[in-house]
Every structure is written in structure tokens, then in C-alpha cells.
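I have a structure I would like to understand better, so I am pasting it below and will then ask my questions one at a time.
Some chains omitted; the rest stay in position.
Labels for the chains are A and B, by order of writing; each one numbers its residues from 1.
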């Protein structure tokens, strides 16, 4: 016991020693690990993936759910679509995916699967923009690298997400560095969409108004300057865990937040884009111009009660844990249900099994409705197909096709969000209910001309 | 408060747990038996509760032991003994559940203390079967009274 207490008291006093002078150019997490061994230990443990071990590739979602091939028909996701796993795998999993191997992809893909910061700066510099204009330099490099073919751009990056992506090297303070996020969040700030969970944006909007009225120049919203610490604990994740699209024709990566973060607002944005609307691809069976939703975790979380209550991604996915006398953020980013005591019980005074049961019951209701929606959508696809075969009139087909777009977007938004509804349970079910309605209305549209 | 019972208690605790007097002294075991809240925060694992107590509504009117220790002398002694033992063991083994959660027996003590101070106010709403009714619980609604809202 004596020894114990002495140790603990010692620990309590201990800060970390700075063994290495960290700079922007030190990308290798192992170097950072010399100053911050505990965080580095956690970071490395993302290889011990939560559910799908260290196998060559995690389980295919297409095999688990055979309807998906029909639903995504014509999109690379119909060829290869897997479960996510730990951060350590992000670059490798992208490299080996059939989606990069069998389809031409742009450098844009690397924005979220690597540490491209240095490469962006370097390309900006080479394009003639000096270090005195860091923002322009970064954006230029981002544009150059992103619009290259994937294989060419791939040569300039080597690490999965690294410390430098989320931390300022000198102070280790949180920061956001991803160009698409920095641009996207500006546009969100400039929109009218209510964001009660992001107080610094609300504040900026007020000041923005004041500047406008006074005729002063209006500075853009800059999260690194303005966001609260609690907001930063979500923004670092929102650099990547978001819906995106590739601008046409150059395939530059864009986050579609100009009208807000809600699924309907994003759809609205896509519907108006380039005048006659944007689509990611044309469905191979129905010919409908569809949208592909990808991992809208940040957007979905934004609609939930936790976001409204100021609970950040890091609160659940990187909870503080006590190591001796010190509390550190768990850098083994993973499912919070693997450590409910630190991830949830700090706020919820219920037993672990009870909290798990609550999360699971939300997920089960959501997943049951996802299957129901998939069936409705598959039936719409079938109806549209047979309508086309039969030579239904173009107006009817157009109506049904529009219904396909609406239904698909809502289903995909929930299905490709990775919490199975947990991040915003009510919103997820609302979207699915609407998806069912659109899918079945489309079916009916095909049927009705001959029955009315 | 007289010092004699405390010393007696200290010896008892020492005997029970097999901890040497020196160890317990180092752990500021003496102060553990006083009513000074700083005694509790000698252990860093109590820091959260100490800090949250300071921010909560009662810090000006109640210290730790007002809520966490029974006020009847005999029960008080018993609780201190029991909790002293549990504390030493937990601290030595460092195998306790985190976040730390109050045990049912200790919650009951806290509850009795709420009623002790607020008996006039809550007279009408107390359990009809008296203390024998296990289902009544001030803390169910007033979670924040001792330590503020959860983080």
C-alpha cells in the first residue's frame, strides 16, 4: 500500500517531458509518441480493430445483405462495400478495395484516408504560392492533388491519419487541417440553417451581420480561431466522417453543406446544383439519376439529442480514462460500446448492461426498418423495370424515377451512416419512413395509369 | 469531537485491514476520520467528487460527512469502519469499477441525511411505510444536489 500511494502521488505531479521538438514536418506518429507515449499507445491499438480483427479485409456488407447489389446497381459500391475498421487500416483498405482497383478514382479519395497536409503544401508551393499565403497554398495543393488520378496522387502520401492532422505540433492543441472541411464549414456558417449545437457559428453569424451593417469587410468563419474546445472535439472527426461528392467534371472533393446539414437540406442543395441538379450515378436498372450517401456521421449526430446537449464525438469515442493519477484521452478510437463505463457512465447512472440494451434497442428498431425500406426500394426498382419493359409513358416513368431518387437518398443516408441509428434515432426513423413512402408511391405511380 | 474514539477507530481499522500504522498515517488516515473535506481529496480518485461538490448547491451548507456518514453515533462508527475497510482494500488493489459508483448501503445513508436536514419540507411526501419502504429515493430526482449535474 505504501508503495502504491507514493507512486500515485508521484504520478499526480508528473507532466510530460518534451523529448522531441515537434514541427509541421514531423508526420511520423512514432516521433510524436516520444513526447506522448500514452496517446501513441492508444493510437497504435487501432490495429486491434473493434470487430473485424487484423484480417486481410473486413466482412463484405454486400454478402451480408444481398439486396444491396440491386440497390447500388451501376455504382462501384455494388462491387465492393465493407465494414469500417480501425484507423490504422484506412490507407491499406482503400488501396485494396475493388473500388480503387477496378474504377478510375481521383486523388480526392486520399483527403480522408491519409495524411496529405505536407503534400498539399508542397504542391501549392510548386505551383508558385509562397509560404506567406498559407491558405491559398494549401487550397491550391489540395486542388492539384485531388484532381490527379488516384494512383499518381497516392505516391505523395504514406501515412494513415496522424497526430499532425488533429494537433498543432508546438502546443498539441486541437486543430482542423482538412481543406474540404475548412471550406465546407465556412459555407455552413454562411447559410441560414439553424445549428443550435454549434454555438460558435451562431455567434459568428451575429458578428457577420454586424460587420455587414457597418459596411466592414467580413472575415470568414475559421474554426481554428473561433470554435469552442467542445466543438473542436467533434470537428476533428468531421474532417472525414461526413457526406461528400466529387465536383464535375474535375472530381474535386466538396462537402455539400451550403443549405445545411440535414438530409433534406443536402438533397435540396444537390437538386439545385449546376442548374439542373447533381447526381452521382445512373441506376443500372431503372436509369434514375441517384445520389450516393457516404458516412454522414457528423451530419446525423448534428440532428441528435447528444449534439444538442453538447456531447462531442470524442466524449464517446475517445473518452478520458484514468492512467494512474492522470486522465488522458483514449486514442484507441473505436466503438464506445466496448467500454461503456468510461464512454457512457460518466453521464448516465445506469448499469452497463442497461446502457448497452438501450443502445441496442435503438439499433434494432433502426435496422428492422432499414430492411423494410430495402424491400420497398427493391420492389420499386422491379416495378420501374417492368414499367420500362412495358413501355409506360415517359411522364409516368419520370415520376417513378424521381421517387426512386428521393427514396434511395433517404435510405442510403441512414444505411451508410455507421451508428445504425444511434447518433440520431428519431431522425433516422423519420428518413426511413419517408423513404418507404416515396418508394411505394413510385410503385403506385407505375401501376396507377392503367388502373385509374 | 473528541479524539479518543478516532484513535480507537484508527487502531481497529488498522487491525482489520492489516495495514501498518505508518502506511495509514501516510495516507492521512487520521484526516479521513475528520469532517474536513480536504481529507477525502487526499486521494486523487476523490478529486472529481471534491471539485464537483465545490460547484454544487450544497458546498456552503454541507461537507462530505454530513451526507456520507450516518449521524447517529453508533451507526456512524459502523459506517466509518465498513467504509474504511472497503476504502483501504479498493485503494490497495486498485481494482474498483470506474467511474466510481456509490453503493446501495451508502446511498441509503445519503438519503437519510437528506431527510435529516429537510424533514420539515418533505414531511408530506415521505414514504408511507417509513424507512422500511425501499423504493423511495431523493437522489432519483435530485441527482445534482451533492455533486452537480453529470459532466
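Quick notes
Rule of thumb we're sticking to: a residue touches a chain if its C-beta (ideal position, glycine included) is under 8 Å from a C-beta of that chain, and two chains touch if they have at least 3 such contacts.
Quick caveat: nothing in here was measured; it's all calculated off a predicted structure.
Composition of the entire complex, written as a formula in the shown labels, equals A x2, B x1.
Here is the rule we use: only the chains that are shown with their structure count from here on.
Mean C-alpha positions place chain A and chain B at a centre distance of 45 Å.
Chain contact summary for the complex, chain A toward chain B: residues 1-2, 4-6, 8, 12, 321-322, 325, 341-342, 345-349. Interface of chain B with chain A (complex): residues 19-20, 22-23, 26-27, 44-45, 88, 91-92, 94, 97-99, 101, 143, 150-151.
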